[in-house]
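Read through the structure below, which is laid out as structure tokens, and then see the notes.
Of the protein chains in this complex, one is absent; all others appear in place.
For chain A:
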């Protein structure tokens, strides 16, 4: 998008000289407060709204050169309440664009059935009508319908904002999985910064008046907000959220505070740690106990302190590890392998040090950047 402006007939400037280089085969998220021009920007890409000034290029070609229906059929479009056709079955809803493109009925339906599987819809729903589906299922149908003709581009306008948080998380994970498989160029509109950070390869933060405040990767956005507006929009726990982008693999795990339930008394006494994590014979965590109680044999598995929620080094981020430590009654986080066997424990202090060194390795210092902003 090159210096694109949209002024509505009533004089409202919805988008103001916006320039954006949307990367191929990645998710670009447009985020910002209500009325900042996100929807308008998105709809200029499929020409549901025509820009007043500026040009939009697709693979170097001006969008204005393409016939509008051809253009739209090459871009999937997903909207907030799915916008399904109530009079058509789920299968026929999904088959819409293939039918428009003149594929035969049988082939279109075959393709639609394939897509139902891809977006995680049970095949038994094919013959139902939209009103017989939950909001989350309808949204999946909306995504399947947009993907049906395998368009290279997918435009999504707050597709998951009308469903509850649990369903939303499922839909977000599903989208990331689909994107891993299909590698579409996705432009995704949301007003939820968490959703933007979770889904975006690149995030464009817009401010009221339709101006671009910052265009950066989620990690850069959290570490280097361009100005006070962006920082404010990112929210108070930006620092903690940024930890999602640091792996927990580098944490040094302590193993001598981990003991099996039937460990000899000498071993229990040897570690010197204030608490010991007791495991069952398979190495799965049972809970925390104090060495002297364990030595006295006064503790049964039911009497141990709960160990909270373990994290998986390598898979989980530093944020997950810190969360475990904060929630643990002993202040130590429990690390397990993919099978749930304890691989070690790590203290809050150790996590804190890992965070400091991760920040030092990252670009810039958070506090300084915030202060130089206007």
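Just so we're on the same page, a contact is a pair of C-beta atoms (placed from the backbone, for glycine too) under 8 Å apart; a residue touches a chain by one contact, two chains touch by 3 or more; residues count from 1.
Rule of thumb we're sticking to: contacts and distances are computed from a predicted model.
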What is the missing chain called in its UniProt entry, if the choices are "glycine dehydrogenase (aminomethyl-transferring)", "C-type cytochrome", "Anti-sigma regulatory factor" or "ABC transporter permease subunit"?
"ABC transporter permease subunit"
Of A:6, A:38 or A:73, the residue in touch with the unshown chain
A:73
Give the residue, chosen from A:1, A:22, A:155 or A:286, that touches the chain omitted from the document.
A:155
Cross-chain touch to the chain not pictured, restricted to A:46, A:108, A:139 or A:330, is A:46
Had the left-out chain been drawn, it would touch chain A at residues 43, 46, 48, 68-73, 76-77, 79-89, 96-97, 100, 129-131, 142, 145-146, 155
